[in-house]
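Of the protein chains in this complex, all but one are displayed in their positions.
First chain written, first letter: the chains are A and B, and each begins at residue 1.
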Amino acid sequence: MLVFVIRRLMQSVVVLFVMSLLVFVGVFAIGNPVDILINPNADQEDIERAIRGLGLDKPLWEQYLVFLKQAALGDLGKSFAFNVPALQLILERMPATLELATAAMLIAIVLGLPLGLWAGLKPDSFAGKTIMAGSILGFSLPTFWVGLMLIMVFSVYLGWLPSNGRGPTTELFGIPVSFLSWDGIKHLIMPATNLALFKLSLIIRLTRAGTREALLQDYVKFARAKGLSNTRVVGVHVLKNILIPIVTVIGLEFGSVIAFAIVTETIFAWPGMGKLIIDSINVLDRPVIVAYLLIIVTLFIVINLVVDVLYSVLDPRVRLADAKA
Amino acid sequence: MNLPTDVPASGTESPAIAVPAPSPTIAFGAPEETPFHRIAADFAASRIALFGLALFALIVLCALFAPLISPQNPYDLAQLDVLDSRLEPGARSGDGKQVFWLGTDDQGRDMLSAIFYGLRISIGVGVTATLCALTLGLTMGLTAAFFGGRVDGFVMRIVDIQLSFPAILIALILLALLGQGIDKIIIALVAVQWAYYARTVRGAALVERSKEYMEAARCLALPASRIVFRHLLPNCLPPLIVVATVQVAAAIALEATLSFLGLGLPITEPSLGLLISNGFTYMLSGKYWISFFPGVALLATIVSINLVGDQLRDVLNPRLQR
Partner (left out) sequence: MSEPTLKVAGLRTHFFTRHGVVKAVDGVSFTVEPGKILGLVGESGSGKTMTGFSIIGLVDPPGRIVEGEIRLKGRDLRALAPAEWQAVRGDRIAMIFQDPMMTLNPVLRVDTQMIEAVRAHAAVSAEAARERAREALVRVGIPSPDERLVAYPHQFSGGMRQRVAIAIALINKPDLVIADEPTTALDVTIQGQILAEVQKLCRESGTALIWITHDLAVIAGLADEVCVMYAGKIVERGTVNQVLDSPLHPYTRGLLDSVPSRNRPGAPLRQIPGMTPSLLRLPEGCAFRERCARATETCLSEPPLYPLGDRQVRCFHPIHAEDEEPVV
């Protein structure tokens, strides 16, 4: 088990390096930084001084090494637009995005698993078919359009919920969260539901498919032949089998939810990382873009690692095979 | 004894496309039926899927014949009158000659026409991107599976890394680098999607490769291209078809999202996403139709494709055939 974790950690470090190189090369190729940063009307001397000051006169590989060194020290440059360290900017916004993403994921799981299970057990019933029809709608509806419609119905026509922004925050273990107040929840609920919709449909469909396949397996027939009650057959035998792939998918999808929050944050003006990155791309605020990418990459690597470990914990076949290896 | 000059494409237990193999529970032979007939019949068993297919066909026809059926060419400035802007659905134009069934936008464009033209672009981009991604992914996947070893490892590493990042992020960064334009957005879509095909094809190809009929084909010393195209490929097709169908919808949705965020197509080639984006600012003042109807059109397109794709997946899933 330990060997497994160490091996994955080493792989992750390699991936991180590769990604940092790609990010560096890619982003630093956007346009000519000189034109962006320095007033073209300044005289030549000022321009050259600025170039040297920013280290833009050195060859690319040297710039990369400097970049790496500074990154290791936690310095990913200063935002051009805000003139604050890019890393700090992103970390300030991260709790908001994580709160939104977590809320969305929770909604998707808590609703999706039972609905999917029902649809899988009784696929030909009215409820089963309705759930499936709903799930198709759920992942066909473009997220941004649903967001707009939600605003229109609940903010403009009904006036129940605020159409943008995040509610007031309080500190929980040092992290600012907004769901602890009623006002905070009112602000959170629409964007979280909007973000959750796609994943909800995905989980419903996965659970249904997994249940349908599991029910055809021999071990279900054998369990019935033992005279076990239907509750036990489904609740223990089927559930434990389908949960393993579903949990791993959920884990991996969490990263995707964080990324897709970009759209939701834009529509609902939610002050998270996603909105920041869109704005930064539009003004070509390189350090922020770089910092965002690196943080996202790290986040993803961590999530992947956790999911892998979780998978091996849940599935005895993987865990014990590894122990023997 | 005469050896056959060619090996049948599906072995006795190939689950991918053949008639269900006899299992211990039920063992009876179905009457003569080509795989295509069986698939078509199974597909048609769901009325919803047929509805989806019909709807999609209708939408495609609208898109193809947009210039013929639109009451107005919304991108011909000569036909627009800014006094007609932001009219409600069903209103008449200032000169009384036109009825704007779905209202107008802020420039006086008839929404219905704009939607038809927008469909063209949305579907066109989506399908083109899917086809390109399919070709690229297919080639890479088959190459990886066929050559195996280090080639396989290398290709799959790239696929894995790419698939572990969300599509929207990759597309965003690429478009930030490449700028706007219809070709650039297709490139971004292809870059995002090829990995799915590569992985699907490689997985299916590896399964097929280890089957006995492939060894038999190799023993007969059939040339590699023949093995790949006549034997390997047809058996990899079912999962590929399912993935491609769903991916067309995903490509259309992704393009719409990117356009909405302002990073996709330029204003000169407005897809449905851009139309929706244009209408965003008018939502809060109650002029819902500028965003609503293009959204419905987008929704109808994606839903119909997904309905078809869903049924195809159920029909072609070997593990559900008992």
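Here, contacts are C-beta pairs under 8 Å (C-beta built on N, C-alpha and C of every residue); 3 or more make two chains touch, one makes a residue touch a chain.
Remember, it's a predicted structure, so these values are computed and weren't measured experimentally.
Chemist: Looking at the whole complex, which of A:Glu253, A:Asp285 or A:Asp315 touches the chain that is not displayed?
Modeler: Missing-chain contact among the listed residues: A:Asp315.
Chemist: Out of A:Ala223, A:Val257, A:Met273 or A:Ile303, which touches the unshown chain?
Modeler: A:Ala223
Chemist: For review purposes, identify every residue of chain A that touches the missing chain, sorted by number.
Modeler: Residues in contact with the chain left out: 217-219, 221-229, 232, 236-237, 240-241, 244, 315-317, 320.
Keep this in mind: only the chains that are shown with their structure count from here on.
Chemist: With touch defined as at the start, can you tell me which chain B residues reach chain A in the complex?
Modeler: Interface residues on the chain B side: 48, 161, 164-166, 168-169, 172-173, 176-177, 249, 253, 256-257, 260-263, 273, 276, 280, 283-284, 286, 288, 291-292, 295, 298-299, 302-303, 306-307, 310, 319-320, 322.
Chemist: What residues on chain A touch chain B, complex-wise?
Modeler: Residues 15, 18, 26-27, 29-30, 133, 136-137, 139-145, 148-149, 151-152, 155-156, 163, 212-213, 216, 252, 255-256, 259-260, 262-263, 266-267, 277-278, 281-282, 284, 289, 293, 296-297, 300, 304 of chain A touch chain B in their complex.
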